[in-house]
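Please see the structure below; I have some questions.
With one protein chain held back, the other chains of the complex are shown just where they sit.
Each chain gets a letter, A, B and C, in the order it is written, and its residues are counted from 1.
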């Protein structure tokens, strides 16, 4: 699989192909032409008297200090060194790849004037699997300069990289691949570091995970409502059309697909008339997550295909001008909102799971015990999932405004973007445990209820889960069951099967 | 001014005309026809055996209790009584109007089967200015039943209303207007209370305020950057187009409009090359607020023109079915995001104001004193605006997931929507103080700098402010100046002048 | 009643006597002697060359500017003006009194060198009831300089005061009382403003309210557990002694006092064996509030009787040295903890109230209806109290670390103390509504249960409540009942009766 990067058409899907499925990349010719003419402009301007940030003058507070042409290589190397200030833990391989592809594609917009050898190095690193070790923390989310510098370090043949499964000196990996360290020229240091590629790259991965977890949650819901013997009329098209919220309608449609063929389809209005809101409102709640995903997607897709640094080359007028193109507040806040939407999804899952334990709502045994007086079954398991939900409640507290005024008070705005993205990833991870526990309950309930006519989607989930975790006949340590359920839900084969069977919520141009 | 409500075309603007400018309302004929046929269906179904929530059976946990036809009036009156449980303070007049118009327009979708006399009563209340006293707190944001009931109470001729500037018994106001109390029939109680009209109506007002505060903030920025003698190249179209974020470009465009004619237009790149981010990133930061506003607007506009209650009449199949159409999680989270975006706007305003006090950045005197050794000027004023910003930081903490499982554990999802809206209103109010203080600094700075060539927008603001607050020649108690600046900024004439002069950011179909 | 202030023995109780019960104050002779000798030292040092903060040099960033002796009056008046920067709403009368008495008592420690006429003015203002109008917001909690300045303004005969129930110019009130405006001398401005008296004074009031609300909550609990027909063995001394937590034991003891004579005393272990934790853990949860109160009290009592400003006179060595005696982080964090403890109290009250509505736990009717099919009773009331609890959940979010670096980056630490105190007050106010609703349930439950043998404390509460709110025989608008219950619980006569009947939790030296 080969993906052509052109600075304009990178999608979440193609990014994931590169980061997770090792797709090879090419750079489009047009992009190369843009890079060349920008580089030419850089050299032209380097002889002018106009001060240009990070180029003919220093960066940050040091913008009042001139950088002389003869020191370009030294200055830019020092800039890389002085920016290598991030703190562990290191990024995972796919995250490092996402950072590199995000930075590379933005460079292809031709707005930085970076030298072509550096651009080629990104491509070489990605295609050869040379992954610089990047400590993940230390960016305040207004250009991830403290982290991206570690990519520059590796390109200089210094520091360490993760290469073919081992941690080796960057110089060794370069040599093994026949690559020569780059020699930085004017403006190259800043072009490497001045970007939000850490947040954007890891954000793209997390956004993809968020979409998947909604669809998995829909499948779990489908099994749960079967376990409850619940009322699925709220999923009918008519009331949802009357409401007019597109995402609610879309979720209801996927859920109808998942429940297609289920015994619940044949029931009229159930005797309970209305199930608890955690069941009844599923299309609206999961729809709110979808809306948040689409919000982030709208802006992140723009971000991945545009310059995100400062200053900006204006080819028409042959200028390099200061700007605020690293600004990402809109999509960072989108991630904060997404976290809150996922927290609603989480709470609903928790409440559904509690209901599935309760004979008043299910008509089944207490705690879904196969033998109430003897087997304690899901008696204590309400603690772990509510405890994990409490962590989610904590994670959704906002952090984007909690920055300092630094660099001689010049950098007095920030977003804490990488941490916001990381919080979202943690929310999703916890959610898989919570949904796993819900699925354990749902499967136990349908077994106790001897459901045979599953919906198409709930059947896929049920069978995958029962392959890994048998019916709870007697008490056994459940920590292991929880872990297995987590693994079933996060296995990529499940989401693929579900999408194949019941359709997907994936937005256009994903 | 008369506005025709039809259940489908209510905009923020027309709502504001009704709530703040006393526009009279009419109800479209089509809407009336829908209401009639729904009511007919209600009577038809009341004779069937199908249990219908809040109609032939009780509400909440009492959905297992049958409601007999002969008790419809008594049952529905009791339902209104039992739902009058909200807690003060009372809504303001314009808020009460917004709640009524929001509920009325949703009823016109014909999904509730409410009797026409009740619908007429909403219209009469709005047109005659009968405003039921509604205690504002007590809703968990999943249908504002505890508050909307107070409108029903007034329609029954009970409780109190605000009428022609006085608090009088509802019965007196009805009599004065020649209105008879309604006699509730089947399903009427639920149709009155089962709606998020409190959150939606007050939300519409707050959303309008949010848009205005961004534009005011742009005007204040324009004056500040003149006060700083700052660099406005980041507002040029080229770098913003390179970035491609529509809202950033839109803000930059309005700001260019505001600064059109300013002395800053003639300067090249300033000697400082790049101003602090609080100045440089204004288009991106204010753009993020705009994006959040558009997100809320998209869904709130749907909400205001669709059913938001349960159950839902499906005329095609002559059914009333349970659903989750009161679901509003998506736009409630939008308000939470909007609050966070406004917090960024606030912090930037604070940092700009600090910079305007600092000779290092302005080249002017310390604390903008007209006589440094003698006049202390804006020495201590940094405390109040940062203290108000700390309140904003506190207000943006999320609250939508903090609900209980109530009503016999059936209501296990909620949003705390009215409180979220109210938090946003408080953020905006604080912001006007913060921006007022920024404007005091900016005006002092341009005076010290003897700026004469203002931009078109900054000139409007400067002159309005200087009409109310003179140059700080000697120390004086500044609490009064702050209050006056707040009043200048919140006066509707200012936003009108600014929009007239420099264009508006108002989205389509507002 | 007359209270002698000496700078060393002010208690919460005596402060409340002054603020709420108009006790007159005297100043001890020893304190006067200290003031005199400090003032003498000030004049002595004013002739030396040693720079002294806010005295011979300016304040804040202006500490590098010399203040010349001949300008002392003008400089100090300007200092007062420039510090009048706080923002409304205005403090209430008792709060203003608390601020003045707090500041006055700290001045008596003789650490500021303030002139005696100013000290006399505090006393005159308190004794004559001249209350300067102080806008409440604008302090970052590191000396409330922006607010305390308004007291100085009134002493200068400027600004407005609240005097004998009317808002009048300060000059008029001074004249009416035969007082002459003060003429400020060296260091007086700073001595008036450099103090955390706003936070400390209002904090003392709030702390007293916190103690009362715990005791009221204990009384409400006692009535609730009677309504539940619950198990009171967890209140027995033995298990609490086994635990060894003093506050848990103290709460259990007060609760035993409240329940002394109750029908519950005669029951053995109830058939339910263990009540829900919201009932069972009451002594521990309320004990945690007590512990937080004692923590704040310990440090606030020190604060009220010591200098809280900078610089500090050292009489032994005849120096005035810079220090950090305005530091209050420890007790501000105590207030944050107290808020969280109260939130636990609130949640438990909410859960108890939900249980009292539930036949499964009470054996009574659903929603405590006197006639289940006909009267809806406390069906919807679960929304308001959980909504108010959600506000409390929001209020407990911390704010003390959210400050800026201001005043030329010199003031880079703060606490937001006044806002923290105000948050706590709001929590307590909401709590009274929540507890009021619990009390309504508890009273209804004991009536349905026909309890006659109340405990001593629950009887006091029951009778007070039933004087204001009758048994719910038929549905009626409950907003009014809620308001009445709130008034019963906040009326000072109730807490007095309860303390008289069942003892108090008031700590030593309160």
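Definition applied: a residue touches a chain if its C-beta (ideal position, glycine included) is under 8 Å from a C-beta of that chain, and two chains touch if they have at least 3 such contacts.
Predicted model only: the values in this text are computed from it and were never measured.
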From A:45, A:345 or A:377, the answer for touching the chain not displayed is A:377
Any idea which of A:43, A:81 or A:263 touches the chain not displayed? A:81
Out of A:407, A:468 or A:506, which is the one that touches the chain we can't see? A:407
Tell me which residue among A:114, A:354, A:439 or A:495 touches the hidden chain in the full complex. A:354
Where the missing chain touches chain C, by residue: 50-51, 53, 57, 63, 109, 111, 142, 231, 233-234, 236, 238-240, 242-245, 247-248, 269, 272-274, 276-278, 280-285, 287-288, 291-292, 295, 299, 302, 305-308, 310, 312, 314, 316-317, 321-325, 327-330, 333-334, 336-337, 340-341, 343-344, 347-348, 351, 354-355, 358, 361, 393, 396-398, 400-401, 405, 409-414
Extract the touching residues of chain A with respect to the undisplayed chain. 58-62, 65, 77-79, 81-88, 135, 137-141, 145-146, 149-150, 153, 158-159, 350, 354, 358, 366-367, 372-377, 379-384, 386-391, 393-394, 397, 399, 402-404, 406-408, 416, 418-419, 423, 433, 474-479, 482-483
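Here is the rule we use: only the chains that are shown with their structure count from here on.
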Averaged-CA centre spacing for the pair chain C and chain B, given as whole angstrom: 33
Let me have the rounded angstrom distance from the C-alpha centre of chain A over to the C-alpha centre of chain C, please. 46
Which residue numbers or ranges of chain B touch two or more of the other chains? 354, 358, 393, 397
